[in-house]
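Below is one structure, written out as structure tokens; the observations come after it.
One chain of protein is taken out of this complex; the other chains stay put.
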Amino acid sequence: MLVVMKAQATPEQIQAVCEAIEGLGYRAHPMPGAERTAIGITGNKGEVERGNLESLPGVSEVIRVTKAYKLASRDVKEEDTVVRFAGTDAAIGGKELAIVAGPCSIESREQAFTIASKVVAAGAQFFRGGAFKPRTSPYAFQGLGLEALRIMAEIREQFGLRIVTEALDTESLEQVAEWADVIQIGARNMQNFSLLKKAGRLRKPVLVKRGLSATLDEFLMSAEYVMSEGNYQVILCERGVRTFADHARNTLDLSIIPALKKVSHLPILIDPSHGTGRRDSVLPMARAAVAAGADGVMVEVHNHPEAALSDGPQSIFPDQFAGMMNELEQIAPVVGRTLTRGIRVSVEA
Amino acid sequence: MLVVMKAQATPEQIQAVCEAIEGLGYRAHPMPGAERTAIGITGNKGEVERGNLESLPGVSEVIRVTKAYKLASRDVKEEDTVVRFAGTDAAIGGKELAIVAGPCSIESREQAFTIASKVVAAGAQFFRGGAFKPRTSPYAFQGLGLEALRIMAEIREQFGLRIVTEALDTESLEQVAEWADVIQIGARNMQNFSLLKKAGRLRKPVLVKRGLSATLDEFLMSAEYVMSEGNYQVILCERGVRTFADHARNTLDLSIIPALKKVSHLPILIDPSHGTGRRDSVLPMARAAVAAGADGVMVEVHNHPEAALSDGPQSIFPDQFAGMMNELEQIAPVVGRTLTRGIRVSVEA
Amino acid sequence: MLVVMKAQATPEQIQAVCEAIEGLGYRAHPMPGAERTAIGITGNKGEVERGNLESLPGVSEVIRVTKAYKLASRDVKEEDTVVRFAGTDAAIGGKELAIVAGPCSIESREQAFTIASKVVAAGAQFFRGGAFKPRTSPYAFQGLGLEALRIMAEIREQFGLRIVTEALDTESLEQVAEWADVIQIGARNMQNFSLLKKAGRLRKPVLVKRGLSATLDEFLMSAEYVMSEGNYQVILCERGVRTFADHARNTLDLSIIPALKKVSHLPILIDPSHGTGRRDSVLPMARAAVAAGADGVMVEVHNHPEAALSDGPQSIFPDQFAGMMNELEQIAPVVGRTLTRGIRVSVEA
Partner (left out) sequence: MLVVMKAQATPEQIQAVCEAIEGLGYRAHPMPGAERTAIGITGNKGEVERGNLESLPGVSEVIRVTKAYKLASRDVKEEDTVVRFAGTDAAIGGKELAIVAGPCSIESREQAFTIASKVVAAGAQFFRGGAFKPRTSPYAFQGLGLEALRIMAEIREQFGLRIVTEALDTESLEQVAEWADVIQIGARNMQNFSLLKKAGRLRKPVLVKRGLSATLDEFLMSAEYVMSEGNYQVILCERGVRTFADHARNTLDLSIIPALKKVSHLPILIDPSHGTGRRDSVLPMARAAVAAGADGVMVEVHNHPEAALSDGPQSIFPDQFAGMMNELEQIAPVVGRTLTRGIRVSVEA
């Protein structure tokens, strides 16, 4: 159920409606829009009796949301969600393309700084790097953990780049929330509902990667898990799905971009590195992603991919990354976007 | 790496080899077999220098395990693993077929006891019932939690049935480990490596369900995560994978049975309920599972499936379950198995 | 649309209804059942006006068939179709399991006779052998063609085995129809609608193999193409579909058996050789197929699989085939079937 407020509804009226909803034993999710505020209602098993709510001051109408996902739906929030980063001009979901780049894993302070200096020079706003790695084998390199988080915090300090890194479980979630700017939930945890709920209780943006065999509805339901706990700063990320095709590590499903944009207001990034697993396919698919309407891309960059501790074959070289930025800059205007290089951090931030 | 002990090696010699391995900074996993003990070595990045170990008393040879999974491999343990339940004659993985039955979710004490009385009458040894439910939607019924665990403990008390139920996260894992006999890790958590490792530190059997798009190697690597922490009582469970086919909810991949049996010593159960999502397909696929060599089946039984809070359409009626037992009993001898009805619990248990 | 005749309708009345249908510009397909005859109507774009037909003598009712497949549907014909072979007791679709065995390709007269003598000794009723091979590569062995057909005709003469072999195109279809007993349409041609229609104009049984990514509906629509031309002797064959799973060459989808049995009267065979591509999986999956309710199995047998010109790794040895027959014989009664060894050919045939 969704309560749509009148355009001229006051903050007090909105507050009163929220309290009425909570008083009925449900949960209220006010979603401010450009013209008016809508208030999502969750926690109801069946239909909420709408009579009481419709008669409250400032309420325009009460409508039923028929999709399984509610807060993630355009029914509830028509305008695109833009995730902003306080004290900077960085954003994910707006007119500006968001570029996230960095190594698969943080391997050392030197490696991380070398790569960060390259990607910032080419104009990225976000730095990605694995601290806690979900590895298929228990015997494989599992990441530097807290040490990696500290290195990335230094990189933010020095270069201004905002930090995106994955949390695997309750313990790493707390650490990532403390040190990073965006909490990534990996593809293998897309339906780790317990972790999603915990991330929903935090107030940091959460980037949810699509599971290897997740449908669009399941993908949005995972976002909904985060949002249902009150954290509406959710970013989706397509990273390839598993099919019979064997010419790439995964099949990057770019057609999910227009399909998602139609039903959801959440921003969507594309990860062509995991999406293809092949260095020679990363640039073509990054261009394709932007051309198809993505809000940005997330790519793995490594200065010595052949020596990388993980995912070397899919990491591009810093100069390829710079070339990619030039190409995306040219495609951006065709889809009504811009690509502004770098990030501006205000003094007080 | 794998240290194969001589047939006549003494427990002291085995112990000494384990200590030598640990002394080198690795982890030793002694796996007793019918004829001799093998000791798996994990924690080594590259190849262990074998000279020192080969010269220890009682050592027959040191061999390299080339597969990514080691402890789950037949290279390390040739004999089938049989998971036994102290104080009972129940087992999973031996000559006897193991039958796990019960409702998708525990909905009430009455519902659970009604179903339990039916499945025990038909001869099941294990009772399954969801206490913590991983639901695609945050708004769907999430299970009765601890209350469900208590109800199932009563069922064990009254009927002797051993209890199988799913743990979703650290919190529920502790509770499940306390109250149940088998800890189930669900398909959506098959690559929740943090949860697998925590389950590996417990000493209760762990049933790992195959992920919706997991390869055989990934499936065994998830078992390996549990085993690498020292818990070797792992049961695999195929429950259907995701494909383009739309005549069933999932595609039950029975050919993984002979493929797994060839490379791994772990027992494998089949879940035709989730595997097909159709009541009319559960019995045919349960029969097929046993005919293909499965160590048992896990099926959803409900007395009023049309009113079930979850998965009603795939739950069979108690009388269908009884019919299934008769059919499986007849197929069992063709594959060198037996189906003994019920469970015997010794007084001291 | 479907005209259901009264139980006591005379052949003349049935004939008159068929003529009335043809007179309306449609096509009539009389399908005799155990109790009464139904007459399928095809060729109608929309709904046929039912008034005229309902008033004809002997007509019980005129009903609408809502599924896309009509003649293949149980709505049109409730009883299972049994494909019989004149002058023999062989049948596909009845209480008796049908066993089809032979090499992937006919390589020489000696090879074919050696294998035929083995499979007839173990009790097969049907001999399969490729004369025209659909090979992925234009440079691979393409089959002996007409020579292979002649060799198989000799095998029928000598051993009584009925012959199943694939037709690839118009030319080979004519030859196969002339020399063989069952015309196989391969998986890669399942939607070669032109070939299906041509096979539908013949009066020999047609075995349609499921395409590598065909849904149940598409599979039945291909059968419908054959039937819409008047040939109702169609046998379905599941041979594995293409998925991400890599432990077998294809994923054998046994759950299509109960799903097909529910909506269609056509018999279904299972091919565990192509379905798995692994010799060690053929017997387990053949057993599983029968346990799941298949009408029979089709397996590749070769005396020297390691030297086979095609599909050696999935061919079983003659003694494995004999063992399989023993196992299937034991499973058959559990599903209300029998396995009678061999084929009886009457003198006049």
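Labels for the chains are A, B and C, by order of writing; each one numbers its residues from 1.
Assume contacts are C-beta pairs under 8 Å (C-beta built on N, C-alpha and C of every residue); 3 or more make two chains touch, one makes a residue touch a chain.
All of these numbers come straight from a predicted model, not from anything done at the bench.
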Out of A:S105, A:N189, A:S222 or A:T243, which is the one that touches the chain we can't see? A:T243
Have a look at C:G25, C:G51 or C:P138 and name the one touching the chain we're not showing. C:P138
Write down which of A:A289, A:M325 or A:I343 is the residue touching the left-out chain. A:A289
Of C:R36, C:R74, C:R109 or C:R188, the one touching the omitted chain in the full complex: C:R188
Positions on subunit B where the hidden chain makes contact: 242-244
For subunit A, the residues touching the chain missing from this view: 213, 215-216, 241, 243-248, 251-260, 262, 275-276, 278, 280-281, 284-285, 287-293, 327, 330-331, 333-335
Since one chain has been left out of the picture, which residues of subunit C touch it in the full complex? 42-45, 68, 70, 134-139, 168-172, 188-189, 191-195, 197, 212-213, 217-218, 221, 224-225, 228, 241-242
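Note that in this section only the chains that are shown with their structure count from here on.
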For this structure, I'd like the pair of chains sharing the most C-beta contacts. B-C
Chain whose Cα centroid lies at the greatest distance from that of subunit C: A
Averaging over Cα atoms per chain, report the distance between subunit A and subunit C in Å. 51
Provide the C-alpha centroid distance between subunit A and subunit B, rounded to the nearest whole angstrom. 35
Identify all positions of subunit A at which a residue touches two or more other chains, and write them in rising order. 242
